[in-house]
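Every protein chain of the complex appears in place save one, which is left out.
Should a chain be cited, it is by its letter among A and B, assigned in written order, with residues numbered from 1 in that chain.
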Amino acid sequence: MLNYFVVGKPIPRVDAIEKVTGKAIYIDDLMFPNLLYGKVLRSKFAHAKILHLDTSKAEKFPGVKAVVTGKEFATNFDNPLVGSPLADQPFLAVEKVRYIGEPIAVVAAINQEIAEDALDLIRVEYEQLPAVLNVEDALKNDRPLVHESFNNFRCSPGFKPVENSNICCYIEITNGNIEQGFREADFIFEDIFTTHSTQHVPMECHVAIAQFNPDDSITIWAPDQSPYGGQNLISAALKIPESRVRIITPPYIGGGFGGKLNLSGLMPIVAIAWKTNYRPVKIVLTREEEFVSTTIRHSSIIKLKSGVKKDGTIISRYAKLMFDTGAYADIGPIVLGKAATGSLGPYKIPHIKVEGYCVYTNKAIAGAYRGFGIPQVCWAYESQMDIIADKLGINSIDIRLKNIVEEGYITPTEKQEAHAVGLGKCLIKVRENMSQKGEGKIIENRKRGKGVACGYKTAKTPSGANAFVKLNSDAGADIFVSSVEMGQGVNTIFAQIVAEELSIPFNNIRVLPADTNITPFFPASNASRVTFYLGNAVKKAAQDIKEQLFKIAKDILQADKEDLALEQGLFFVKKEPKRKVKIMEIMKKTYPGGISILGRGTYYQYKLGSFPSHVKVEIPTTEVWMYASQGVEVEVDTETGRVKILKVVAVHDVGKAINPITCEGQIEGGVLMALSNAMFEELLFNEKGKILNSSLLDYKIPSALDMPEIKAILVEEAHREGPYGAKGLGEMVAVPTAPAIANAICDAVGIRIKDLPITPDKLLRALKNKCGDCGV
Amino acid sequence: MNCLINLKINGESYQLNVKPNLLLLDLLRYDIGLTGTKRGCDTGECGACTVLLEGRPINSCLMLAVEANEKNILTIEGMAKDGKLHPLQEAFIEKGAVQCGFCTPGMLLSAKALLDANSNPQEEEIKKAIAGNLCRCTGYTKIIKAIISAAEKIKRREQC
Partner (left out) sequence: MLRKIKDFEYFKPSTLSEAISLLAQHRGRAKILAGGTDLLIQMKQKNLTPEYLIDIKNISELDYIKHDEEESLKIGALVTHSSIVNSTIIQEKFDLLMEASLAVGSVQTRNKGTVVGNICNASPSADTPPVLIALDSRLKLISTIGERIVKIKDFFISPFKNILLENELVAEIQIPNLPVHNGGSYLWLPKITAVDETLVGVGVLIAVDDLIHKTCIMARIGLGSVAPTPIRAKMTEEFLKGKRVEDVIFRQAAEIAANEVSPRSRAEYRREMVKVLVKRALGKALGKIK
């Protein structure tokens, strides 16, 4: 075990001091001279033609400086469409609206009230069209089409939608012989599981400021998880060079969870900024707009069929996934791809088949949401795992231990060698940390139960990652990276990495906010990839500086490089520690006129030819898997159907915890979010496709009074390529919670819930049906 | 018709001419420039806009600026005194109670009101006191630990 002096230590976060004093800057805290405020007019119908749009009254309203419509913007930029891997979405609706809340026009005025009042003056005439509001209807023969044609969409290779259908993307993966696998099984289990839509509900709503410049470039200040992603989308859509699209992120983002990716929900600001005569314009979404117009989690229907031997060995598994992606693709096809490759669980299964459908409907756009498709499939395979264990009379942890992948196993869906598999350790630690039977007092009408679930997720590949580090003459350092600090603690761990490599004080290291004109490329702070990929790049950049310092130090100390060591900011000759020089002295002596030493780091993990050929759609996979197991203890009130979560034991294999406190924080927060997703949250759509609970009055997220005891435990199965062995974490925390809860409920009262969310109404009805009026 | 109001914010006196429909939240953020108070939901559900009105937490998104006439308001910017952090602020840093930070100002003010009234709160009392401050990042575990730790700090300092 290597000894690190900063890495692995529970160091307080670098950003905490600004955040506890109210000095931390978020986008809405920024004020610009001459700033205008934009408000977006949104569709009232799920599917309709725009027959006529009259903005003339709004334009004349005192204080209004600009109004833009979809048609005007589309005409000027030759029908620009946004999206990757499928560019199918206009900045503002042009001829047709495809979901309630879709942006149609934008007003910019000298203040928000005027902009709001002017919106009321815009007249829209619609011709309503029949809408498709669920996946099953969307796949029927006589269904209305959300998109009539896919001809003018720009598609990445392999992501062509199925013409004359609502199928945005289809994926098939096979391995072994599925029919043979079912024939050889002693038992076949077939179940249908469903999951629901949820909103990310970051505490900070989406917001952006944008300004067109006289050189036809645009600058956007936005709390975005993927500044380079947003840059790429706008540049591709407007057919202008990437260098003319500058995305600047603020020092801090008030939560992301996948919802603040690729400027989703914010594209209308580009259209209005184009009309304001170079004046900056700010759009702040209200919480209601946040609900109806930013991306949500894919709801899904998952059919799972498994062939199992008497001893509990799973030998074959078929999964059919139907994901509701809403009116536009956004990142839906990638979510489906991730879900498909992860749909069979972290298990050794020789015979497999997966069919995945990403389906358009006239609903809010589904996109990235913490876990990226994996929570949905984990809900299915981990619920079924307990059904299997129950039927075969095998302990639920033992059956998992029997089937889980091991080091070197070639995974059936990705066809890659599993590495750094800490899953067995996670399961065993869950077992050790759950309460024993009989603990806690027994109350009438309160039944207690325990449940376990596990899961895995890959971090995204390819992920090009660049970092610069600038060592200043006082031996402080600045880190230039395009990750964003949205709460996960990335700035802290990068400072730790640089402090570790250069042995300089942690407190003198800062991470700059991402800016596509300044900080180098990184795809996005998503997919649990920042620590692994960008962490490696930061480490390399620091090592680059170290190399340069070593060269200078060996001249000053007149020693060979091999004989030198660096510790605590001091170079010294190993055999004669008195011959030493401080980093700061090196800088001052060598460059009396002042200098920065610049370090470059690049990490690119992408093996050409590693695409699994059996996957019909190219889904670049990864060598980085995250593993976890969670155990849940519940108490069910059999009279009310209400479930109290008593305790969650969450064991996560992080490879190496660069900062254990931030890891724990991610786990505790992620578990509560997943618990809430499973039990409290559900976007409710009416028969017209309207979201009924679009405020925090009706869509509830948990307060401190709703939290269970959460015990976060870290397992460190080091990854050979990870920085100090680190993998990722942020998404995995939200993966196994829901099935663990359902399994615990089943243990308590014998009711198997297969449809999320788990509500008291649902559970009470099932209890009544099961027991009649016997009162359980 | 505008109203003339006098109020104290973080101990400083202000005289302001405000429209009656101006929210206290907007007065603080845009007229005074105290952007530490955050807007999260505009319906009094999330608590990001919490400030202390005469020492008690209220949602500034559900209070008109004119209602604050002749009142004392404490915002997050006034919590540290003479450049010295409040024990709660220290504890939030030490215990890892901060993630994205958007709920933090409101959370700290609710916690301060609790500790001002109850120097030795039990965990359940803490949960009730901060139940109006939603946090989507932390799962509250470390926030509660930090408040307990701050209460101990304050006690220790008072004994000294």
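Things worth noting here:
One rule holds for everything that comes next: a residue touches a chain if its C-beta (ideal position, glycine included) is under 8 Å from a C-beta of that chain, and two chains touch if they have at least 3 such contacts.
Not measured: the values here are computed from a predicted model.
For the chain excluded from display, the touched partners among the shown chains of the whole complex are A, B. Which of A:Lys9, A:Lys160, A:Lys700 or A:Lys754 touches the hidden chain is settled by the complete complex: it is A:Lys700. When you scan B:Gly78, B:Gly101 or B:Gly132 for touch with the missing chain, the hit is B:Gly132. Residues 1, 3, 19-21, 23, 42-45, 47, 50, 53, 56-59, 62-64, 66-67, 69, 110, 113, 128-129, 131-133 of chain B touch the missing chain (whole complex, contact as defined above).
For chain A, the residues touching the chain absent from view are 112-113, 116, 286-288, 639-642, 680, 695, 697, 700-703, 705-706, 760-761, 764-765.
To be clear about the criterion, only the chains that are shown with their structure count from here on.
Taking each chain's centre as the average of its CA atoms, chain A and chain B sit 30 Å apart.
On chain B, the positions that touch chain A within their shared complex are 29-30, 34-43, 45-46, 48, 75-77, 79-80, 85, 89, 92-94, 96, 98-105, 108, 126-128, 130-144.
Within the complex, the chain A residues that touch chain B are 10, 12-13, 15-26, 28-29, 31, 200-205, 252-255, 257, 284, 286-287, 486-489, 661-662, 664-665, 667-673, 695-697, 701-705, 707, 710.
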